[in-house]
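Have a look at the structure below, then the notes.
Every protein chain except one is present and positioned as in the full complex.
Let's look at chain A:
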Amino acid sequence: MIGRRTGQVVLMLAGLLAWAVQFTIIYGATSTLCGLDRADATLLGIGNVQAVVLATTLAAFLAAAGALAWLLWAQKRTSDQAAPADRFMTQAGALIGGFSLIAILWQGLPALILPACA
């Protein structure tokens, strides 16, 4: 079973983790599809690479947004008597989650504007 503290740290870093996973998948998928010459194929009218990037970005955004919502809800619930470490982790997690949402969107943007394998 995961300890309470471990769970808290994971939740605090949830936004960054979602961003890291998105980064790895979209970079890996783009290079692989371009390397295999599969980038020209389309899926429901959008390019392969764009489809992967959009789906990954959406998933990462929803994951980070879910974690952020949970943290904000937890923050409201936290009483003034809570341990300083707990309060800090909830607040830091909310801040990190907010930034991660923006980072995830920024990272997905090039796929919509630039050609996949230029």
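Of note:
The rule is simple: contacts are C-beta pairs under 8 Å (C-beta built on N, C-alpha and C of every residue); 3 or more make two chains touch, one makes a residue touch a chain; residues count from 1.
Convention: contacts and distances are computed from a predicted model.
For the omitted chain of this complex, the UniProt record lists the protein as "Cytochrome aa3 subunit 2", which is one of "Cation:proton antiporter subunit C", "Cytochrome aa3 subunit 2", "Putative sugar ABC transporter, permease protein" or "Ferredoxin". For the chain missing from the display, the contacting residue among A:G7, A:G28, A:G66 or A:P110 is A:P110, taking the whole complex into account.
The chain not shown here is touched by just one of A:A41, A:L62 or A:I102, and that residue is A:I102. Although one chain is hidden here, its contacts on chain A can still be listed: residues 102, 106, 109-110, 113-115.
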